[in-house]
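Of the protein chains in this complex, all but one are displayed in their positions.
Here the chain labels run A, B and C in written order, and each chain numbers its own residues starting at 1.
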Amino acid sequence: MLVVLKPGVSGEEIGNVRRQLAAMEVETHFIQGATQSVFALVGDTGKLNLAPVEANVSVAKIVRVQQPYQLASRAFHPEDTVVQIGHCKVGGGHKVVIAGPCSVESEEQMLHTASLVKDCGANMLRGGAYKPRSSPYSFQGMGEAGLKLLAKARESTGLPVVTEAMCIETFDLVEAYADLIQIGARNMQNFPLLKRAGKSTKPVLLKRGLSATLEELLMSAEYIIAGGNQNVILCERGIRSFDTYTRNTLDISLVPAVKAISHLPIIVDPSHASGKWSLVEPLAKAAIAAGSDGLIIEVHHNPAEALCDGAQSLKPEKFRKLMCSLKKLLAAV
Amino acid sequence: MLVVLKPGVSGEEIGNVRRQLAAMEVETHFIQGATQSVFALVGDTGKLNLAPVEANVSVAKIVRVQQPYQLASRAFHPEDTVVQIGHCKVGGGHKVVIAGPCSVESEEQMLHTASLVKDCGANMLRGGAYKPRSSPYSFQGMGEAGLKLLAKARESTGLPVVTEAMCIETFDLVEAYADLIQIGARNMQNFPLLKRAGKSTKPVLLKRGLSATLEELLMSAEYIIAGGNQNVILCERGIRSFDTYTRNTLDISLVPAVKAISHLPIIVDPSHASGKWSLVEPLAKAAIAAGSDGLIIEVHHNPAEALCDGAQSLKPEKFRKLMCSLKKLLAAV
Amino acid sequence: MLVVLKPGVSGEEIGNVRRQLAAMEVETHFIQGATQSVFALVGDTGKLNLAPVEANVSVAKIVRVQQPYQLASRAFHPEDTVVQIGHCKVGGGHKVVIAGPCSVESEEQMLHTASLVKDCGANMLRGGAYKPRSSPYSFQGMGEAGLKLLAKARESTGLPVVTEAMCIETFDLVEAYADLIQIGARNMQNFPLLKRAGKSTKPVLLKRGLSATLEELLMSAEYIIAGGNQNVILCERGIRSFDTYTRNTLDISLVPAVKAISHLPIIVDPSHASGKWSLVEPLAKAAIAAGSDGLIIEVHHNPAEALCDGAQSLKPEKFRKLMCSLKKLLAAV
Partner (left out) sequence: MLVVLKPGVSGEEIGNVRRQLAAMEVETHFIQGATQSVFALVGDTGKLNLAPVEANVSVAKIVRVQQPYQLASRAFHPEDTVVQIGHCKVGGGHKVVIAGPCSVESEEQMLHTASLVKDCGANMLRGGAYKPRSSPYSFQGMGEAGLKLLAKARESTGLPVVTEAMCIETFDLVEAYADLIQIGARNMQNFPLLKRAGKSTKPVLLKRGLSATLEELLMSAEYIIAGGNQNVILCERGIRSFDTYTRNTLDISLVPAVKAISHLPIIVDPSHASGKWSLVEPLAKAAIAAGSDGLIIEVHHNPAEALCDGAQSLKPEKFRKLMCSLKKLLAAV
């Protein structure tokens, strides 16, 4: 860790910083610069309380050299993590395509869509039973009845299911039904929820928050792993930018960036990233080409009757076409 | 609501959209444009399920004319809401200054700081007992012990206290101790938490999310009001932008924008917005000049020993100076 | 065009807006809504002066139905534009790979790199002779001497060259030497420069500004086409977002979005988008998979001696490997 001092601080002020640092049990080196000086701290600085140093008026800034995450870091775990969900594997070269409707809406819709996506080659089934909606007047999901329909769809297709847990109160219920538990983008920094997920025996799909940095995403994964659950899959689903022609902005660079510094698998959600079904295919291909461990895609047997996110759901025939393209692409990359 | 069709759609496609709209119970007008046509929907369109229309391939975009919030809207409630917290009023011309440490750390710290901020003229006390921290290795707050110290500080000073509720599980506890319950920025779209807050008898301080739009902020307030709790105070605390010289970017325009379209009070948090104590005074003044109903400011009797956010906490003497400046400013505006 | 009125405007106020609109020579329809009313304007509204209407206090907002660009729009020009540069074609299924150093630095560097990239299969050569640098103390490019070296490299390899024109003053010179004239990201809204480019007989590579919207990019292309030059290639090179792990954020969705609404070719610059050579390959593949008409990539025979952007330049062996991967990928997509 590097503590950069302001230009023109006096010897006495430098002494004050030195005393502050001495109280922390790390080795300290002082480098006198031409206009500004620096203290370098050597040792395990990841868990130091830096607030007092940051508050010191002589300090210009603190530069962390070490990453603040460890369990999620490739430096501490060089091999790719492979997450097993039923018969599916994700990571370490294993790719997954998760498909299904935004929300579970009815038995007919869920079973119909499930058999369609299986038939097209999807490996897992998605469907929301608890839905985070920005309006209190929008459909909030079927709740446990939806979870039961997901279980039925799993029985009839053999596909493992992923569904979102929105709070601790309903976590047990979701955990009982799901094969993979989703933490949604709006909950990426819901720390009590992350701690609960850390105690789960089920793997977790952690979606990146709308304005979360790469480091914050990995820190949220760190919460789950530190809690005891190592089966974390990350998901890029678009960030918020100034442009509005897509619902969100797919940050495709996150895929190779995560691969470089973390051992966790990462998949991409082109449906939420774009908000438009017509962009799902090109973005899905881009994700696979960039090295994504998989995709999570909204498919609805009749988007024009969907209770949510119809605009970004693929019709079955489009999904089938996409799966064909992906097969060719996977062979090439 | 306006449904804009794509250029070049056929008469048959227009007919399909017309049939879709006819199924919704609203009055529909068709306007044939030079290159693109539009359906105008008249009536209470706020609660329609638009997903099917958005999914229609002939539809270019949907333009909402009505705001999606009602209870939070000034159009439906023209007078300013005044929230009463103990003897304090916020809104409708009543200004509040909330001050105190980021976290409750010890009895000595809390009581000392409380008496200092009261002495300087603050109207309410802040202090976190449950702390949302991006790292699992950072201090997570004192929990109930912290709430008890807040209660003690209230007794000794007479100041009402505000503290954060991070999840439903600990909400009852926070509700029992707090006079004003804070929903933090990272939880602005934690909808189960918002629903719980809607059932509370205590007023709520709702902080804007890091990348929440004005509309999303008001929709989150709508969740609370729709649940039955009309005592909501909004708080601008900085948004995430591309620039890094401040921790966040204070979006000062939100203050007059909220005043124009909502009846709810809005206050500003210059400490989190800047992340630097040296910017707190100018930003606090700017907030008041822009019409803010108050401020929430971090003050620590010894920032160099703070367990969190020391860099953005004011020392007592700086806070006293700020309160003097604010008095003059309030007289002028 | 739709003119949405504020809620609660009086009949007199509606009359004022009506009179304002009547002065414009377009057909007007009035739709009375439940809480808000709307005027729909029919006809060629693209060139109307809307400032007076926007200034009217009774107007809530104006919604443009028609796109403000015409010449750049696919609606007005359904077939893909194919830009011919020497023997290269770009667009309409023709892909291009442009490679070379960030700056022209010396004869040895330029000729060496040119022969290397040709040998690896690149179709065109890049190299900056005039360099936009954020610091006045950084290397500003070789100027005309650099242009001459580019010409030499073209002679020796047969590859057409692309280089940046930074201002009108040096435009003639750049035009004399270049086969494709680049307008850089920082000049995307340098309107006098766009007008000059519109009068050029050479094709133009228009890079997207760091915070330019899709519409603004197409409006800048419209400037060039309206000036008489239809040979415009767009380039996505990363936008500015809140995250800092890459230099910019590659907005991969722009590629299919441009394809849908414009006939112009679009290529991707993974070097500037990421700022890191290690991300160039995955992003280049993602671009091609998403439908990009090509790539522009920085290659330096010795990045460790580059005068600018060494961190994002590929070494020749990495570029060769990338070109092999791309060939397989192109066969698959």
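In this text, a contact is a pair of C-beta atoms (placed from the backbone, for glycine too) under 8 Å apart; a residue touches a chain by one contact, two chains touch by 3 or more.
These numbers were taken from a predicted model, which means no experiment stands behind them.
Although one chain is hidden here, its contacts on subunit C can still be listed: residues 20, 46-47, 49, 51-56, 68, 132-137, 139-140, 166-170, 186-187, 189-193, 195, 210-211, 216, 219-220, 222-223, 226-227, 240, 277, 303-311, 313. Those residues of subunit B that touch the chain absent from the view are 211, 213-215, 239, 241-246, 249-253, 255-257, 260, 273-274, 278-279, 282-283, 285-291, 325, 328-329, 331-333. Within the entire complex, the positions of subunit A that touch the omitted partner chain are 2, 4, 7-8, 29, 31-36, 38, 40, 42-45, 60, 63, 65-66, 75, 211, 240-242, 244.
As a convention for this text, only the chains that are shown with their structure count from here on.
Located most centrally within the structure is A, per distance between chain CA means and the overall CA mean.
Of all chains, the one whose Cα centroid sits at the greatest distance from that of subunit B is C.
For the pair subunit B and subunit C, the distance between mean C-alpha positions equals 38 Å. Work out the mean CA point of subunit A and of subunit B, and you get 25 Å between them.
For this pair, subunit A with subunit C, the centres built from the Cα atoms lie 31 Å apart. Multi-chain contact residues of subunit B, defined as those touching 2 or more other chains: 211, 240.
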